[in-house]
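Removed: one protein chain of the complex. Kept in place: all other protein chains.
Entry: subunit A
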Amino acid sequence: MTLAAVATAAHATTTTAAGTHGFLSPTGVEIAFLLVGLVTLGAAVITVTTRQLVHAALWLVVALGGLAVEYLLLTAEFIAWVQVLIYVGSVVVLLLFGLMLTRAPIGRSPDADSGNRWVALAVSVAAAAALVWVVVDAFRTTWIDLDGAPAGSTEVTGASLFQHWVLPFEALSVLLLAALVGAIVLSRKAKADAAATPTTGTRRDTEGAR
């Protein structure tokens, strides 16, 4: 009896959901999301397929910026600006510095892809097909309510972050400090090694033994 009631209730909600939101009549937000998503996906595909290394980093800027716009469309403003600041502002600049310091060739590099690209393509296409099928099948009748106050304004995010997530937040600062110290240690060890290079081989042998 209760099962039947639950089933009818679920059916009622499903039909009302399908009634209020037409399945084939997208709203303006959905069209904007779809267009920006296409740009983002195209930029991501070019990022992983182009043979010019610097162009890959620059297309990554387009992909990450498109994701920031998607966050804005999902009314998560704070995450969007954090995305712009950290990813577009610092991570891509770090990647460009890394490309510069490893003397990446400007222009086409014929060996940007390894020999197993067809296997990789098969794996990723299979994973994409499986994931898209499962996700579409699972959330076919689910809608996000974007009306009303934004769900991710700075006030809301800050309140939840400093009320419920203070301990992970502080632990994260320790993690950032550890990453900073680790990066410095990695660089310093290489510098000591470079200083040891012009000396005789015995020093290097002792270093190797140590």
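The criterion applied here is as follows: contacts are C-beta pairs under 8 Å (C-beta built on N, C-alpha and C of every residue); 3 or more make two chains touch, one makes a residue touch a chain; residues count from 1.
The rule is simple: contacts and distances are computed from a predicted model.
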* Refer to UniProt and select, among "Heme exporter protein B", "NADH-quinone oxidoreductase subunit K", "TIGR03943 family protein" or "Phosphonate ABC transporter, permease protein PhnE", the name of the complex member that is left out. => "NADH-quinone oxidoreductase subunit K"
* Mind pulling the subunit A residues that touch the left-out chain? -> 21, 26-27, 29-30, 33-34, 37, 40-41, 44-45, 47-48, 53, 56-57, 60, 63-64, 67, 70-71, 73-76, 78-79, 82-83, 86-87, 90-91, 94-95, 97-99, 101-102, 104, 109, 111-114, 116-117, 119-121, 123-125, 127-128, 131-132, 135-136, 139-140, 142-146, 148, 151-152, 156-157, 160-161, 164-165, 168-169, 172, 175-176, 178-180, 182-183, 186-187, 189-190, 193-194, 201, 204-205, 207-209
